[in-house]
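Removed: one protein chain of the complex. Kept in place: all other protein chains.
Labels A, B and C are assigned to the chains in the order they are written; within every chain, residues are numbered from 1.
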Amino acid sequence: MSTTTPPAASTALSERFRSVRQRTLALCQSLTPEDMMVQSTAEASPAKWHLAHTSWFFESFVLREFQRGYKLFNPDFAWLFNSYYQTFASFPEKRLRSSFSRPGVEEVLRFRTHVDEAVEALLDGNPPAEALERIELGVNHEEQHQELILTDILSAFYVNPLRPVYRTEEAEPRVSKRDTEPSGPLRFLRFEGGMHEAGHAGDSFCFDNELPRHRVWLAPYALAERLVMEDGGYRRPDLWLSDGWNAVQDHGWSAPLYWSSESGEWSIFTLRGAQPLSRRKHAPVSHLSYYEADAYARWAGYRLPTELEWEAAAEGRLIAGNLLDSGRLMPVPASEMADIDAPGPSSGSSGERVALLPENPAGSFRHLWQLFGDCWQWTASAYLGYPGFRPLPGSLGEYNGKFMSGQMVLRGGSCITPRAHIRASYRNFFTPDTRWQFSGIRLASS
Amino acid sequence: MSTTTPPAASTALSERFRSVRQRTLALCQSLTPEDMMVQSTAEASPAKWHLAHTSWFFESFVLREFQRGYKLFNPDFAWLFNSYYQTFASFPEKRLRSSFSRPGVEEVLRFRTHVDEAVEALLDGNPPAEALERIELGVNHEEQHQELILTDILSAFYVNPLRPVYRTEEAEPRVSKRDTEPSGPLRFLRFEGGMHEAGHAGDSFCFDNELPRHRVWLAPYALAERLVMEDGGYRRPDLWLSDGWNAVQDHGWSAPLYWSSESGEWSIFTLRGAQPLSRRKHAPVSHLSYYEADAYARWAGYRLPTELEWEAAAEGRLIAGNLLDSGRLMPVPASEMADIDAPGPSSGSSGERVALLPENPAGSFRHLWQLFGDCWQWTASAYLGYPGFRPLPGSLGEYNGKFMSGQMVLRGGSCITPRAHIRASYRNFFTPDTRWQFSGIRLASS
Amino acid sequence: MSTTTPPAASTALSERFRSVRQRTLALCQSLTPEDMMVQSTAEASPAKWHLAHTSWFFESFVLREFQRGYKLFNPDFAWLFNSYYQTFASFPEKRLRSSFSRPGVEEVLRFRTHVDEAVEALLDGNPPAEALERIELGVNHEEQHQELILTDILSAFYVNPLRPVYRTEEAEPRVSKRDTEPSGPLRFLRFEGGMHEAGHAGDSFCFDNELPRHRVWLAPYALAERLVMEDGGYRRPDLWLSDGWNAVQDHGWSAPLYWSSESGEWSIFTLRGAQPLSRRKHAPVSHLSYYEADAYARWAGYRLPTELEWEAAAEGRLIAGNLLDSGRLMPVPASEMADIDAPGPSSGSSGERVALLPENPAGSFRHLWQLFGDCWQWTASAYLGYPGFRPLPGSLGEYNGKFMSGQMVLRGGSCITPRAHIRASYRNFFTPDTRWQFSGIRLASS
Partner (left out) sequence: MSTTTPPAASTALSERFRSVRQRTLALCQSLTPEDMMVQSTAEASPAKWHLAHTSWFFESFVLREFQRGYKLFNPDFAWLFNSYYQTFASFPEKRLRSSFSRPGVEEVLRFRTHVDEAVEALLDGNPPAEALERIELGVNHEEQHQELILTDILSAFYVNPLRPVYRTEEAEPRVSKRDTEPSGPLRFLRFEGGMHEAGHAGDSFCFDNELPRHRVWLAPYALAERLVMEDGGYRRPDLWLSDGWNAVQDHGWSAPLYWSSESGEWSIFTLRGAQPLSRRKHAPVSHLSYYEADAYARWAGYRLPTELEWEAAAEGRLIAGNLLDSGRLMPVPASEMADIDAPGPSSGSSGERVALLPENPAGSFRHLWQLFGDCWQWTASAYLGYPGFRPLPGSLGEYNGKFMSGQMVLRGGSCITPRAHIRASYRNFFTPDTRWQFSGIRLASS
């Protein structure tokens, strides 16, 4: 992190802190105490645990160090809600989180209030720059858990044989289609490559794994203008990575996660309940593993982009799309979000607004649809440190660095990623068999 | 089941139905909605599931068949809360029960009320004998789940790193010790053996696996007057069954379940929280597997009794001891329950009160302490059908019969078994590696 | 063991020792050094290991103790070829036996010769009765491993994708059919039950688990005149024990082990290669687990016999049938072995020849076909110690006793059991999911 602290930063951060903390609660509003106990799969955690852990983060890395005289809400929480920071404290095995019936939701909410008040007091008291940096890190950390709360609830409600529905209200009204709607054959946008700088630039917030900014040479490449809407090829071993084919066999995969078929009718389970596949066919395919994404690309005669090809194409573009703020909570056709591409925060590291750049001034298309939002886009890049990578000092060095093996990078955010959270240099990462996230495919070619 | 229906039976059953249903709720009174979601181990179920499943049993096997015009509370519950009756309906995998956040506790309680009212209406309406038999079966079924609720909550609270306490109020006052207190060296009571009849007799309720009554020849044997209070021998492979030694190695067993040691001080986790071992040393050892019970017996130079040796010794004796009704909720020293051996329901199948029989009129002791209650007693008998065994007809035939492989019989009930539920012919059964029950040791010799 | 040592015993034992040791080698004659390395499944061991381990048994329990000045062939073999005797020496994990490429076959054969010479010298030198008892135990132990060599080679050759054939020569000529051939509907032989004595009697050899002789009360019962020839019922969960149905699902069982189907034609893999099922349909079904045997019995409306019902029916009968000595090496129809029921060793414990007893002097059948040989017969009895059971003293106490949990008893021997090895009181035992043995079904009813 390389945050400087201009005079007004504290106030802005205070506002951001409050709104992020509030949104976490809002996301849990329709959940019962029992819903918040479910841990449906090894990747997931109970919602109540997310509520507690995000507060633990502020208590452990901000208040303990920077708030004079801060009194721990409950000393046991220091290890109970530690996720994986070995150098900070012991922690329970992840699978035990579903046994934390005590503390109950009410006590966890009191914990949140206790922490909120202390952080706000700290912010009011002209804290040192490092404290502000930590709070900013905590806010970003909490946004990651907002996404996880929704990911995990979708899984929890899918595992429940009654398949409850998380959100019953109408989504925002469908916008009218633009005439530039990306239909017909998939078109590709070409990029010239050459020497690029990759990684976060500027002094706004980023995670340690987005640094250092470094030079990279890219050969010419092309990216598909939108995400992949179909799926297929589950029966041909020659398309698959060896580990991927083993996964297909072991798990019996024949469709993306959350697809099910009853008497020949396919449906997709979403945060708005089961949706007939027939009505979702222009929406991007989601909940795919890297293995499926890679095999699909091969089947289609293409490949996945590298993370730095993606980043070079995304840098400087407006951050817009079907993100959490759209309220849709599921991937939608590219056309539906056309008008949402209104001005907003830009993805550039420079901090200034950058207009949409026509890559091909003479051409019939000039747009990368669904660059942000809808589905995280699997890349062909393993999650490793950039040249010269240095983790944060102390326990926070365990945040990202220790996961740099066996995982692939995803880019772009999804329909449940907060818009303020995502950017062009943002690196998400999962093991190649992970399907419980909103993860999809953008094709590339050389 | 061989229940006849004398005129007043319906009223008595009605009363029993109401009190058993009420006790189930009482046992859950101190649990939060979150507590009722925890499924801490493969053997266990969430308390909320127990609340629903016991109602499901009445709905499925009583109301559907005998209550004219009965309307299912929720058709999905027919399969959702089915435990394992393959011929009745499909059922979810057991491990998924912790995902049933919906229906919530309140809806489950409404389900209970709906079922209660219908059963009571049925009982008021002069139902056929078979309906009464089914209700009686359901009542006994519910008592089994009362025991499971407590067993599972103990496990759930043990797995929770905070180790919450289920019952904080004082237990009933300790009674004064009798002068016949069983202290000093363990004494044995001898039995002559010979031809016995085993299995349930008479027309009171029993499970199908307690029948038919049949003749068995017993060689002379002796039983220890009380349960075993110590433990040991975990380091000597020669004492163990081969599978048992493998279990010791695989699980790293070096003490009974729920024992833990901190800085050299051992404690036992109970429904009343952690208790120092030093204060529990005269209480029977509990939460042992069959493997441990068998190895202990060999170490001590004895053996475990067969189930029919135990039954021959127990038949006709008063049912008294540290059962659920004592409110202690944990095993206690034999002396503590001495005066509790007051008249109560007898264990005989004849139904009449039988006085305590002095086995040895001249001797200094004549009593089998802890015959009922404290801990289920592992026997040396595999759980198999008696000669001529026939399961109940229909789906209820799956109640007991299909588990007749790989399990060992336990006898006598425990500190969380309802007194009205246990009897001399009662057969409990678990796989030999099971430790999550209140299971202990009575020694025998030939 | 309760062997006395009459004067001529040593000579007879010497002869028996020589012939048993020789047969073991004969069974391996057609195996290559590579064949003798294969360990195809967790139950199996390589043939070379069997060759070494049976010699280890004589060295460890006879020569070490009774042969003055005996020099170990190789001190490392003392632990290398120990199977499971914890109190004797350490031993390698069973699964490692396929890594014992050294010592090679030739060295193992030298080990055998070394041991043979020493045992024969001991026998020539008027050894104490206890030494003779141990040698007799070793001979019986080796006969068990002869059966295992064939069982394991069948499995090894089945796992080899090329499916090699163990025995290519013709079997002995088919005998002509007797007019009493058991065809048509399956008939049952009734037994009156009553008080019986069970377990080995007399002073001939038996294993510790066949003792003590004890009284048992049997209700009247009936046994099928022959073994079951068909199979079925794999699709109905209501027929199965709960653990059995889980095994069916987990392993995808839909036919006995070694059955396979190619383009609709079923065949059975045997020690004589694949045999079309169409030519085997009157032979008993083999290679079934207890779960399958139990489910089949239920499907057919019968049950499995208890081990003591079987023994009461078998005691005193001639030991005859399709045993290893017939050379067939696979189960055959009952009619084919009719004339083989010639005089031979009897099954009685008394040692005298006992004529075939007509159970029903007036009836049209009086014979229990396939009582010995063809397939081990699963019984409804768990493998437990008889009342008053005491294992052999010392390390040999680990021979049988420590396996008394989780296993079911089988009786009668199979087509690969040496005739001299089997008797009415003989108890074999396997876990209920075991299919790799020649194990089949005799039905019973009450």
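We adopt the following convention: a residue touches a chain if its C-beta (ideal position, glycine included) is under 8 Å from a C-beta of that chain, and two chains touch if they have at least 3 such contacts.
Keep in mind the model is a prediction, meaning the values are calculated, not measured.
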For the full complex, contacts between the hidden chain and the displayed ones involve A, C
Of C:Ser40, C:Ser60 or C:Ser286, the residue touching the omitted chain is C:Ser40
Touch assignment to the omitted chain, from A:Gly125, A:Gly327 or A:Gly388, lands on A:Gly388
Residues on chain A facing the left-out chain by the touch rule are 84, 86-87, 195, 214-219, 237-238, 240-245, 290-291, 294, 306, 380-382, 384-385, 387-388, 397-398, 402-406, 408, 432, 446
Omitted-chain footprint on chain C covers residues 32-40, 48, 76, 79-80, 92, 96, 98-105, 156, 159-162, 164
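In the analysis below, only the chains that are shown with their structure count from here on.
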Whole-angstrom distance, CA centroid of chain A to CA centroid of chain C, is 62
Taking each chain's centre as the mean of its CA atoms, chain B sits from chain C at a distance in Å of 39
Shared-interface residues of chain C (touching two or more other chains) are none
